[in-house]
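For reference, the structure is listed below as structure tokens.
Partial complex: the chains shown occupy the same locations as in the complete assembly.
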Amino acid sequence: KRTGFPEVIYGEGKTTEQVVKIFESLSKKNSTVLATRVTEEMGYQVLKRLPKVHYNKTARTLLWKKNPEPIHTGYIAVVCAGTSDLPVAEEAVTTVQAMGSIAELICDVGVAGLHRLIDKINLIKNANVIIVVAGMEGALPSVIAGLVDKPVIAVPTSVGYGANFKGLSALLGMLNSCANGISVVNIDNGFGAGYQAGLINKLMNPTVKEKNKL
Amino acid sequence: KRTGFPEVIYGEGKTTEQVVKIFESLSKKNSTVLATRVTEEMGYQVLKRLPKVHYNKTARTLLWKKNPEPIHTGYIAVVCAGTSDLPVAEEAVTTVQAMGSIAELICDVGVAGLHRLIDKINLIKNANVIIVVAGMEGALPSVIAGLVDKPVIAVPTSVGYGANFKGLSALLGMLNSCANGISVVNIDNGFGAGYQAGLINKLMNPTVKEKNKL
């Protein structure tokens, strides 16, 4: 197994018992364990046995790090429009942390209210990588990528109804962005975006150990 | 037939001969005749016989008005990002003119370059109705509707490739807009948007005659 990377459990379709066991066993042999798509019940069962684990109810994630401090400098901005996209955005945040970087969550910024975006633009611009989470028309990554010079990882969400077709509208919008510097992950895949962004920041800002190995 | 409305010919799938004949005959009994989806060849054949008709090569439209002056006050803004969307935008412009209103074309404004949009925002805000033409992710109507207090008619275009699926991405984006005050017409339907916008302005700013009838 590659060192320096978190072990990740995908909770969906697993029983509480399975998640608890895998989590327990992985945390013995690894320095970082992350579980995603973790129901409240799963979360509390793990917390009972491993009280040092952190459960994030909104993100539906469990995270345990031997050394909880971030090890890569700079930060990753995680941007979304509001409460509906928050679970996906928080999944990205936890994953960034599992990858050893700092995440700044900016979650009241939408295309239909540009002034709120302008207020936060410096915090976004100064990030090393920017994750943009958006449902409905999925236009936020285009607007942000037009204002910054950093890579944007876009996450479409299934938030919406009707001709949203469970996230298809946001996915297609992001894939067809007219702005440069955007790539896209699966619908609702906050984990995938956090991983890719964390990986990029790890390579941009390696630890002293990592630098020496290179 | 309802007076005060243009007669409209849809050129697609008609022969040059058919378009020429219908145009000629309609222009005898009506005060405004518009043809859309008119190929260059059709256009020049009509011009030969009816030199007062105006042919717009980009818009692929033929327009003839007994009285070429606009009869409704105010104007309709027709906004698009650039040259690719221009044929659809110009079709909207010509249709607005056929409906008796003034159209202001603003065509270098895209979501990935907000400053250019901000430069033109007053011209857009002061319109009575705003037509926004956009391909690819179709995000421009959301951004504009968030900045103005006027009805926005959004026209998705088939401009793009790959996951654009011939305009589907723009169409879905516009239908799922998180901004208020937007409605949508068919992909590449500049005519439909121009008609709806012209109709609204006609009702907002009726001629003296029309006012009296009410």
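For reference, chains read A and B in written order, and residue numbers begin at 1 within each chain.
Methods note: a contact is a pair of C-beta atoms (placed from the backbone, for glycine too) under 8 Å apart; a residue touches a chain by one contact, two chains touch by 3 or more.
Everything numeric here is computed off the predicted structure, so don't read it as measured data.
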Quick one: 2 copies here, how many in the whole complex?
8
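The criterion applied here is as follows: only the chains that are shown with their structure count from here on.
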Please tell me the distance, in whole Å, between the geometric centres of chain A and chain B computed from their C-alpha atoms.
42
Chain B contacts chain A in the complex at 81, 110-114, 136-139, 142-143, 145-147, 160, 162-165, 168-180
